[in-house]
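Missing here: one protein chain of the complex. Every other protein chain is in place.
Note that the chains are named A and B in the order they appear, and that numbering of residues resets to 1 at the start of each chain.
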Amino acid sequence: MSRESILASVRAHKPASIDLPSAPTFGIRYEDISTQFKQAVESVGGICTEINAVEEIKPLIDQHYADAKTIFHTIGDELPIPSLSAREFSTPHDGDKLDLLITRGTLGVAENGAIWVEEKQLPQRSLFFLTQHLVLVVKASTLLHNLHEAYASLGLDHTAQPWAGFIAGPSKTADVEQCLVIGAHGSRSLLVLLET
Amino acid sequence: MKIGLFIPCYVDQLYPHVAKATLTLLQQLNLDVDYPLAQTCCGQPMGNTGCSDDVKPVAEHFIKTFKPYDYIVCPSGSCTSMVRNHYKDVASHCEGYDHVSTRTMELCEFLVDVIQIKEINASLPYRVGLHQSCHGLRELRLAKSSERMDAPFSKVTQLLAMVKGIELVELDRKDECCGFGGTFAIAEEAISCQMGKDRIADHLQAGAQIMTGIDMSCLMHLNGLITRNGDPLRVVHIAEILAGTIK
Partner (left out) sequence: MTQMHTHHPKKAAAFVSDQARTTWHNKALWFVRQKRDKAAASLPEWEQLRDTAAQIKAHSLSNLDEYLEEFERNAQAKGITIHWAATGDEHNQIVYDILKTHQVREVVKSKSMLTEECHLNPFLEKRGITVIDTDLGERIVQLRNEPPSHIVLPAIHVKKEEIGELFHEHMGTKKGASDPKYLTESARLDLRKKFLDAEAGITGVNFAVAETGSVVVCTNEGNADLGTVLPPIHIACMGLEKIIPKQENLGVFLRLLARSATGQPITTYSSHFNGPQKGSEMHVVIVDNGRSELLSRKKFWRSLSCIRCGACMNTCPIYRRSGGHSYGYVIPGPIGSVLAPNKDLAAHKSLPFASTLCGSCTDVCPVKIDLHHQLLAWREEVVKAGKLNPGKRLAMKLTSWVLQSPQRYKLAGKCARLAMKLPRVFLYNPLNIWGRQRDLPPAPPESFQEWYTKNRDKNS
């Protein structure tokens, strides 16, 4: 094991200590945070629709994902869409059958359309990535202006679970001649429902 | 205020009319200008090749030659930057280093920052493209580079705007390098020439009739390509425009 020799080499070679700057206070803030968030979601390839109540979700799903057969959601009984049982996902691979996942985001970030999600909200986190289409429901009251605010609000508790992260838009690639293609390996679309 | 005129070696040898225009311009402003005859070169060719040992005696000679002057004014951003930014490694021990390295100024910045010039008695009723020479732009900060996101400014366009009748054209890539790069022009001849051709094409598509800049070295490279290809573009140094010496 090279642990000791590497650390010794770092210690011997590192430059004189330089101070850590204090946490930024300059993050951008927007006059209309919801409008900015919506625009940001769209700029990263997603669709964002405002809703006033959970009852409005079903018609939107019917409209956007009429073909979806296998659906899993964590919204609860208020959403009258039949969901597969969590028991159907006993291994990460079980997520491959999923057409549509509907779940909530903890918070949304206005500057970039990113939405924070966590492993513990699903039977398998693989569903976030294996599902063909993804719907994230975000409360407008959770919107923050920028990532500095987002990390300050998140704290460190999430690190007790194996995975958490930001999702901004559907999966995408531009590796063929810089031509943007939506739907790389992860979800082919992202619908964000902003609950006001 | 005694000004030492610093004429880069290749301008002295190949473009005396640019040096004359610089002198004329400074004299038009009633400045006390002297051209010290002992001057040779700033040492940039060796410096940019990494031969700092060879820069040292040349830098020492430069400092000795120019230390009696209040300001040292030079019609080149690249050579000015050599003195201001790169002498510290080889000549900071010299008597007069602090003075010379801080008081050496590129012509345009001298006119804007020191003289604070408000009008220029010259006219040029043509469409002109400005080639931003990189060292003036990013080492001397004569303008905001396109990469940076702070407030825009440009000391060079500020001066050109005072010239009557001039129409500055908008380039597609407003501060891309021309590909000269000193010995790069020879060592990487293929890329150097391609960069130059692209730069010229940008001026042509923008409708420029004249291309100007603050560094004759970039312009020598570009004009070499223009002449060879017979492109309809005239190349002049900014000192010629500001002094009104273009024929």
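One rule holds in what follows: a contact is a pair of C-beta atoms (placed from the backbone, for glycine too) under 8 Å apart; a residue touches a chain by one contact, two chains touch by 3 or more.
Just so it is clear, the structure is predicted and the values come from calculations on it, not from any experiment.
In the full complex, chain B makes contact with the omitted chain through residues 7, 9, 11-17, 19-20, 23, 27, 34-35, 37-41, 43, 45-55, 57-58, 61, 134-135, 137-139, 145-150, 173, 175-177, 179-196, 198, 220-221, 223-225, 227-228. By the touch criterion stated above, the residues of chain A touching the omitted chain are 1-3, 5-7, 9-21, 23-24, 26-28, 40, 43-45, 92-93, 96, 109, 111-114, 119, 124-126, 128-130, 146-148, 150-152, 154, 156, 158-179, 181, 183-187.
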